[in-house]
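Apart from one protein chain that is not included, each protein chain of the complex appears where it belongs.
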Amino acid sequence: MNEDWTPIALSRDVPAGVTRAVRLDDRELVVWRGDGAAHVWEDRCPHRGMRLSLGFVRNNALNCLYHGWEYGAAASCVRIPAHPDLTVPPSIKANAFPAVEAGGLVWVGRHDAGTRPEPPEAVTPILSLGVDIDSLDAPRLDLDLPGGTLHLYWHRVTAGRIMLHAVSQGDVDPIHAAARVRHLRDELEQQVAA
Amino acid sequence: MSLTKDKAAIDQWYVLGATQDFPIGQTVATWLLGGDVTVTRQADGFEVTGEGRRLPIRTHYNHLWTSFGTPARDVFALPEAEEPDRRWLYCGGVRVAASGLRLIENFLDLAHFPYVHTDILGSEEKPEVAKYDVEQRRDVDEIWATKCEFLQPKAAAASEGGQISQYMYRVVSPFNVMLYKTPPTAPNRWDVIALFVQPVDETHAIAHPFMLVIDPSSTDAEIIAFQQMIFLQDKIVLENQRPVQLPLQPGRETPTRADLSSVLYRRWLKEKALTFGTEPRTDQVSDFA
Partner (left out) sequence: MPKLYDYVLSGSCYKVRLLAALLGVKYATQTVDFYPGREHKSPQMLALNPLGQLPVFEDDGLLLRDAQAILCHLANRYDPTGNWLPRDQRFGQVMMWLGFAGGELMAISAARMVLMLGYPGDVETLRAKGRMAMRVIEDHLADRQLAGAIWTVGDTPTIADIALFPYVMLSHDAGIGHEDYPAINLWQRRVRRLPGFVGMPGIPDYF
């Protein structure tokens, strides 16, 4: 498995026009999509530090909720509403991380990240959910289901909590798969509690 | 939690609440600057203790003020409090998970009106913040912003329709600010809306909004609800600014010309060497080896 890249969301859960706040090892990130690929940025507007995940997507740009500062897909600020005639200096930009979409997932990379992740591509997204445990033994768990396989990826949110990201391969009933993931969640949490 | 050692923060007056918040015959526990404070109210007055000693008290403007230190000045002057036709409204303490300094800066800010107070204090069609004046009045040690103006769809509880609101801002101490704005029914006077901030610790504060307004028609409940609505709209911003503590280090944030009052406010805080509620700096050489 590729340790430079961490899966943090299902692509399906960040459709066009949507922002999603994600916490990765206590770092606040925003995942958002305009017209094209999903972006992963530090969840912080450089103006007054407002979390960009509470902002709004318009015209392939992410706008900060506080003062409406507009950031284009390349992370540069392109408009400051309080100063409509100002050409925004190129130094004002959001902090963007390397991001790729593969295997139905959005992955965030370290700044020196090398080869992209290459997970199975012929998959159906199932769900992401939080589990109150600190980690799993491997970057991916595979579970057999009638008709196919469930792949469970995960990232650590904070100490004692992870998010599982489940995709399926084969002819798997998605509702049944979701129930299987919840069953696993309950088992894992009860093990911790025991 | 323990009381801060930041002298600049200690030597100030702070509000613990409106006097009406403290029922006679009861003792209330609260916090200030990381220290525990106890307020007891009897029929003949207040007793405030903290850190095992009696603390000084003031009751200006029907609020209870105290200090852990020795402020250089008494509580600020407010001539509008003498005007007999003003309505006095106490909006109650609201707790916010933010540095009290962020609350003051947000109160000074105009550029957020169209986005945070949409179709009330501003609208997206007119987001421009026109140039305004700022000054540091060294005789009274206050920061003032004047000649501020904004087109407002609903400027106050009593408003029926839009107006161009004139604003002035006045920061009387690091954690106390007020604004003066045009009342909808008396365009040649000023409404006073104050925010007295009680810093609980470096990342939590209790906001005490207070109003001295000209409004012959609204009920108290309506005026209070309007101000609470505005404050609750700001709360989601205040609690989601990062870092939580106010950064004073150059380069951490990016002010523009619309942010002139906050730039002067931060410079003033640095002049006072105030550190409580601010992000620790990495760009300064320590005085201690």
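Remarks
Going by the order they are written in, the chains are A and B; count residues from 1 in each one.
Everything below uses one rule, namely that a contact is a pair of C-beta atoms (placed from the backbone, for glycine too) under 8 Å apart; a residue touches a chain by one contact, two chains touch by 3 or more.
Note that the structure is predicted; figures quoted are calculated from it, not measured.
Per the touch definition above, the residue from B:Thr146, B:Thr203 or B:Gln228 contacting the chain not shown is B:Gln228. Subunit A meets the missing chain through residues 9-10, 13, 15, 18, 20-23, 54-56, 63, 65, 126-130, 157, 161, 163, 174-175, 178, 182. Although one chain is not displayed, subunit B still touches it through residues 18, 20-21, 90-95, 97, 115-116, 118-119, 206, 219-222, 224-226, 228-233, 235-236, 239.
Everything below uses one rule, namely that only the chains that are shown with their structure count from here on.
Separating the CA-averaged centres of subunit A and subunit B is a span of 37 Å.
Taken in their complex, subunit A has these residues touching subunit B: 28, 43-44, 46-51, 54, 65-68, 80-84, 86, 92. Residues of subunit B touching subunit A in their complex: 105, 109-112, 114-116, 124, 127-129, 236-237, 240-243, 247, 252-258.
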